[in-house]
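So the structure is just underneath, and the comments pick up after that.
Every protein chain of the complex appears in place save one, which is left out.
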Amino acid sequence: MNSPIDLHPAALLGVRARPGSQALFRWRPVAGKVLLTSLEGNWLLLAADEFRRFLEGDVPEDSELHARLKAGNFLRAHFDVRAAADRIRLRKRFLAGGPNLHLLVVTLRCNETCVYCHASRANMDQVHTDMTEETAERAIDLVFRSPSPFLTIEFQGGEPLVNFKVVKHAIEYATDKNRAANKRLQFTMVSNFALLDDEKLEYLLRHRVQLCTSIDGPEKLHNAQRKLPTQDAHQRAVHWIRRVNEAYAAAGLDPTLYHVEALLTTTRETLPLWKEVVDTYVGLGCKALFLRAIDPFGFADRTRQRLEYPREEYLRFYRNAVDYMLELNRQGVQILERYASIFLTKILRGEDPNFLDIRSPSGAGIGALAYNYDGKVFTCDEGRMLHEMGDDTFLLGDVRSHSFRELVGHETVRAMVLASNLDGQPDCVSCTYQPYCGTIPTFNHKNQGSIFGRMRESSVCAVHKGIQDYLFEKLAEADPETLATFDRWTTVRERDHFVQPATSVSE
Amino acid sequence: MTELRFDRQLYSGEAVDQAVKAFAGFAAFELEQTDAHWVVRVTPRDPKLARRLLGELGNHALGLTVQRGGAK
Partner (left out) sequence: MTTPIADLPAGLAAADLASAAVHLLVDEELYPLPAIYGAAYVFIDRCYVFLDRPEGARVRVSLAAKSGAADEAALRALVGEFANELLSCAFRHQITQDNRVLIETATMQALAGAMGQPSLDDLAKFDFSDQGFDDPLGIAMSWEEKHGKKAPKAESEGAP
């Protein structure tokens, strides 16, 4: 009888592996078991002894293990090429789509000063950093050249409400263009809400603009990190979150589906406050929380010493927060973690939710484009931020002088597609999580000097691996309530209210 | 005057030429070829900038060589 094997790589030298019976697989110890993943992203958790038998080609055809391996397409003799191809095609469906996310940075001016500011903000008197109506129109003309049938125009800044006139003009111009183009067009706005008033809110609600804001956790932390002269950034954001959510409910929209989305940026100060952060979001009626780690762009670069943290600390924070969220879900409180939702959709559903930073190749230039206030176009918002920091590596062109195909066909886009393809990346090529993961060329460039990066030293890789390790530990535990929560976290419910109403060309 | 010897198997001749042209305003240059090297003799106009000039020239030649796909 085979004895259990030690999963330490050195100990595996004692296994008499017989290659030939196995289809391509990658493996990793998780929670005392062995996680296998296949080329097409199927996965299986094996006990150590089962893993040894798989490696040694000693799996009787009438055994339960054989049935599981065959079902997962891990056996060469029974490898189903068509099934593998279909799975890969489904996972890579986004490749044919074209840029669906278009970020319009309508101004760099901002009324808040945030310690980790992503955006290289400008002071409120720097009106030359406002996008003009003409530039917005040229940008939107390019947006509609995208072959994607789904278009999301996301207004960003600075603080986009500072240049509300152009936001309105862009919405009306795009809506008008869509009468002929007939795309599934949506608008979103990322705002600190401090400049909202009843008139602006009424306009945004009437035009079905999805509203997103930032909440850094409890009031004290939020106000310390996101500074208004009136010192009440949190209170203002909370006030308008409640107003928007009330307006959705009054319009008869399902509050579990329609509510303000809030984003978190995790700084060193956030790490001990995982429970308070989750409670704050739940208290505000938020149904999703994105536990984003800090990144190296904008102000965050200058204040890195104060705000940054080893990724092991972040992962401890992540585990604590998500464990708590799972417990809340058991109590009937609906709250979802966005990273988990993204990875679990790929793991459990075999689909790609098309989150542009976690896919291979990444979405920079082919899934998203960023249009700066002055008309310059970039592969992504991080590329635009690097431009504001003096680095033009990710500049593609200008809305006035370049066609859509010139922008998307730019050699920089090609380079980023190549650099973010995990089939060409050391570490990723043999990583168990390769079917589900992604790398960020702009992050690699900023932190490691090349768009390829070195994953073994990458904090993004550490975070992705750490989160997936956590999720597979939960899957290995197979607690029914956790699995039910994971199922809800991967169930997509369309929010059709935010899709601009279809109008016929004749109207 | 400093002599830089760019190995012909490692640096493209056109890249070295282009790098020299790019820095023409900062030094006097003499160029020579041997079987094994592109030889560049550099006399900086400002001796205080010598280290930086020579270093940037080398980087420029390397960058242009890489852009060309190698020394071929």
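The chains carry the letters A and B, assigned in the order they are written, with residues numbered from 1 in each.
Operating definition for what follows: contacts are C-beta pairs under 8 Å (C-beta built on N, C-alpha and C of every residue); 3 or more make two chains touch, one makes a residue touch a chain.
These figures come from a predicted structure and were not determined experimentally.
Shown as candidates are A:Pro147, A:Pro272, A:Pro310 or A:Pro501; the residue that touches the absent chain is A:Pro147. Within the set A:Glu134, A:Asp392, A:Glu457 or A:Glu481, the residue that contacts the chain not displayed is A:Glu457. Summarising the interface, chain B meets the missing chain with residues 5, 7, 9-11, 51-52, 54-56, 58-59, 62-63, 65-66, 70.
Taking the complete complex into account, residues 92, 95-99, 145-147, 360-361, 365-367, 403-405, 408-409, 413-414, 417-418, 421, 423-426, 429, 448-450, 452, 454, 456-457 of chain A touch the chain not shown.
Just so we're on the same page, only the chains that are shown with their structure count from here on.
Measuring from the averaged C-alpha position of chain A to that of chain B gives a distance of 45 Å.
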